[in-house]
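One structure is given below, represented as structure tokens, and several questions about it will come after.
Only one protein chain is missing from this complex, and each of the others stays in its spot.
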Amino acid sequence: MQNSHFFVTGDPMIYGADVSIALVSVAIIFYLTYFKKWGWLWREWITTVDHKKIGIMYLISALLMLFRGGVDAILMRIQLAVPNSHFLASEHYNEIFTTHGTIMILFMAMPFMFALFNIVVPLQIGARDVAYPFLNSVSFWLFFLGAMLFNISFVVGGSPNAGWLSYPPLSENDFSPGPGQNFWIWGIQISGIGSLMTGINFVVTILKMRTPTMRLRDMPLFSWSVLSSSIAILGVFPILTVTLVMLTIDRLLGGHFFTMTAGGNPMMWVNLIWMWGHPEVYIVVLPAFGVYSEVVATFSRKRIFGYSSMVFSMIAISVVSYYTWVHHFFTMGAGANVNIVFAICTMIIAIPTGVKVFNWLFTMYRGRIRITQPMLWVMAFVPCFLVGGATGVMLAAAPADYQYHNSYFLIAHFHQVLIGGVVFGYIAGMYYWFPKIFGFKLNERLGKWGFWLWQIGFYVCFMPQYALGFMGMTRRIYTYNDSMGWDMGWAPLNYISTIGAFLMGIGFIFQVWQILYSIKHGERDVTGDIWDGRTLEWSIPSPAPAYNFAILPVVKGRDAWWYQKEEMQKGNVHKEAVKYEPIHMPNNTGIPFIMSVFWFIAGFGFTFEWMWMGIAGLIGVALTLFARSFQYNTDHYIPVEEIEKTEKARKNYGSVHRTAN
Amino acid sequence: MSNHEHTANMKAYTTGFALSIILTIIPIILVLNHLLSKTALVVSILLAAVLQFVVQLFFFMHIRDGEGPRYNVMALILGIIFVVTIVAGAIWIMSFNSQVQ
Amino acid sequence: MQQSISAHVSDHTQGHEDQEGIKLLGFWIFLVTDCLLFATFFAAYAVLHTHTNGGFTASEFNVPNFIIETFILLISSFTSGIAVLNMHKGNKKGLTQWLIVTAVLGAVFVGLEVKEFMDMAAEGATLSQSAFLTSFFSLVGAHGLHVSFGIFWMIGILVQLSRRGITPVTKRKISMVSLYWHFLDAVWIFIFSVVYLMGVM
Partner (left out) sequence: MVYLNSTFYYHDSRNSIPLYFVKGDLTLRKWIQTAKLSFLALLGMALLSGCDKSNFIVLNPKGPVGQQELDLIIISVILCAIIILPVLGIFVYIVIRYRDKPGNKAPYQPEWADSKILEVIWWGIPIIIVAILGVYTAKTTINLTKPPVKDVKPIVVQVTSLDWKWMFTYPDKKIATVNYAEIPAGVPVQFILTSDAPMNSFWVPQLGGQEYTMPGMAMGLWLQADKIGEYFGSGANFTGKGFAHMQFRVKSVTQDDFNQWAAGIKKNSPALTDKGYKQLSKPGLEKELSFSSYPKGLYEDIVNKNGGTYYDHMSHMGDMGSQSSMSSMKMEDKK
């Protein structure tokens, strides 16, 4: 690697980015130093093992990455708006769609999902923490530094440009030499290991940390969705890890897993990466389904309809999604029998998904629907996901897919399920639990602006893309000529699509404004139960105290808090004096952060093929692991006086544990 | 989990050890002496391996220990299903044994 | 009434004691995901094992070497079991000794494997020679790295054991490492059968 190529050069946009990144960094450093915030940052955030704070850090990262991926999207749409555009050069466009796809799925959807896992699950199951708080912090920092490693490729070394799933041999040394592709490998590898740990963490949390009276069949559906998504994570992230290791072996050590020469087989990559990649999209959509279930029930003032079939269908989706990966390469000619089996397995997913849709509808049926912000996004989700899912089923008909594959029809399908299913869901979840996290509600008026801009923008952007697919427009082309643009009719539709992207961008700006505005002016949540909720997280104050529950709640069925409130209204609740006990909590620790920094160093070293640095980083990782294993003072007790003080400060909260029959 | 009832005792370990030695030697003998046809050989090697895996699980890893829901057993079963899917699926798909379209 | 029950149960779940059980379950799940990791390497090996690029083929493996390796690992699995038995009996000395035996056997195993790899490399059969060799070295090497990691882990535990004796924490750690060791033995059985035996068959 020559040093002259270390900094990406040659493009004014990149210089602009360099300058703005430098300026922002200087500003942050100045702010932290001037206001003496370094210690605060270290103590309160970097070393925290509190799942709520980790959740907040995930949330902030996800929003930042949505912005980054969104800027990529806008740039692509500008380039494609008209034929023969030279706003972006070919290589630059290729980098942008690669980073757009990678960032949106791995560094936006995943952390957004983990944000909700962390913020909601322990509160919903009446736990004081996740099963492994230390590991949780490791997961976050691995994700974060992996994402940062990926993002610096923009200014140092060059971005990857072989597509978000980087098919070899294009992604091998022969065709993509240099650090760009390595950034992709290591950014995903490091954060992927973090995701795998999160999966383990939440499976065990849900199985083992529920408040002792909560049976699995009383558990709220969001937590069920987390369980099913985490199981899928356990099933597929190891495959991703190994597949990336294989590409690393090819690129770094001269191996031949996927090369064109020496017997390598690029198809094996396609096969393996989709074994992970397909379930991955269901991993991100399942928790969104969980959000819908919570929001719909709350704002219809009704029990969720068909609870058991909701649970069953989620588990079914997470398992059956393991058997559909070939639908991403029907056109590879693996054989009629292979295609038929996987086509039918793919269509089968539509059945449990449909059941969920029907159950949501019937939750609203004979309910009382309050159209609040979270509910708005849920109502936008239904039609969008229905149509996107239906086009998915059309894609699943293998021979029809020979015509859709890699066309804009496909692009339209997956944006419709990814945005309509995943993004809408997470945004709904964010609005729903925002008061719980921060103690105030997000402004409705600005939110509505954001909402409608997103909605209109979405359909204006992506509906024309279905038509473009039928017109033969393939994905990943940085430009098209006049003949395609005018004679074949691609140009007008692309232009419209670009307008839609801008509308979504403006919608996003409204949402950012909304958050900033609400920090000052947002309606404060003084009850802890601002939506008249049904599940345990609404029985404690907003924001929740460090230990979540002073006394573990007693749960007698589903929607525990809702029925508790009914009892309280009927006057069946006798306030007893409660006797607190000291609460056992984990200590803050800097090791996760330090370990992740070593991972970053290792990843950076291997990216530039500076083996000394890579190995040094790995040794650092091993040493921190070792240090941790010798750490014995890992926890403390919160004394009773402190709990009493905190609990006294809360006035009118009802609390589930005060039930007495 | 480890604090409850233990199936771990010297007898179990020795039995397990003896079984695994036997299950290793059988395929070695079969292979080195070319005793069976190719398919039969592959089947017996795999069979011995699977049996030995079971021996490890029961005699060494004490899969039966513990109380309450057997989450570890469930995880293992799911894991085995996934393992079979990954390996068998890859072999099947990558064999490209027919022409399509 | 309800109240007191809940308080009791909660102490049980959130207290130290069960914390160790929770960690063990997590470790078990981790092992299952590790299985998938090996499964993926196996899948690649199964698909690529005939792609020899005119070089080294699976029939040329060093038969005595891999048979010895196999028995050493089998024995070490047994000795790690004996170590755990000693732990349950509270016999710190026996525990330490058998752990050391296990680690030493593991080191011999790794040594033999390194020798095998070096011999192959000396014949020109390197990782970059063919897709078959890439997948072979990756699969077997991944196992070897796991074993090496296990050895270091055992050393770390031995140090803690000498300092603190048999406590709930060291107990859990020893249970984990022995579980890990049996697991590596189980993986090896498949490498032995599928890679080596079927290779020389």
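We just call them A, B and C in the order they show up, numbering each chain from 1.
Rule of thumb we're sticking to: a residue touches a chain if its C-beta (ideal position, glycine included) is under 8 Å from a C-beta of that chain, and two chains touch if they have at least 3 such contacts.
Predicted model, so just to flag it, every value in this text is computed and none were measured.
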Selected from A:315, A:386, A:526 or A:578 as touching the chain missing from the view | A:386
With respect to the chain omitted from the figure, which of A:179, A:238, A:263 or A:457 is a touching residue?
-> A:263
Residue among A:254, A:367 or A:590 that touches the chain left out of view = A:367
Omitted-chain contact residue, chosen from A:71, A:347, A:546 or A:640 = A:347
For the chain left off this view, which of A:248, A:331, A:527 or A:646 is in contact with it?
-> A:331
Footprint left on chain C by the chain that the document does not show | 50-51
By the contact definition given up top, give the residues of chain A that touch the hidden chain.
-> 81-86, 90-91, 94, 161-163, 167-170, 175-176, 260-261, 263-267, 300-307, 309, 329, 331-333, 335-337, 339-340, 343-344, 347-348, 350-351, 354-355, 357-358, 361-371, 379, 382-383, 386-387, 390-391, 393-394, 396-407, 464, 467, 469-472, 474-484, 487-489, 491-493, 495-496, 499
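Assume only the chains that are shown with their structure count from here on.
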Using the average of all C-alpha atoms in each chain as its centre, how far is it in Å between chain A and chain B?
-> 36
Any idea how many Å lie between the Cα centroids of chain A and chain C?
-> 33
Touching two or more other chains, which residues of chain C qualify?
-> 25, 29, 32-33, 36, 40, 43-44, 47
Junction residues of chain B - those touching two or more other chains | 71, 78, 82, 86, 89-90, 94
Which of the residues in chain C come into contact with chain B in the complex?
-> 17, 20-21, 24-25, 28-29, 32-33, 35-36, 39-40, 42-44, 46-47, 63, 67, 70-71, 74-75, 77-78, 81-82, 84-85, 88, 171-172, 175, 179, 182-183, 185-186, 189-190, 192-194, 197-198, 200-201
Enumerate the contact residues on chain B facing chain C in the complex.
-> 1-3, 6, 8-10, 13, 16-17, 20-21, 24, 27-28, 31-32, 38, 41-42, 45-46, 48-49, 52-53, 56-57, 60-61, 71-72, 75-76, 78-80, 82-83, 86-87, 89-91, 94
Interface residues, chain B side, partner chain A - complex | 69, 71, 78, 82, 85-86, 89-90, 92-101
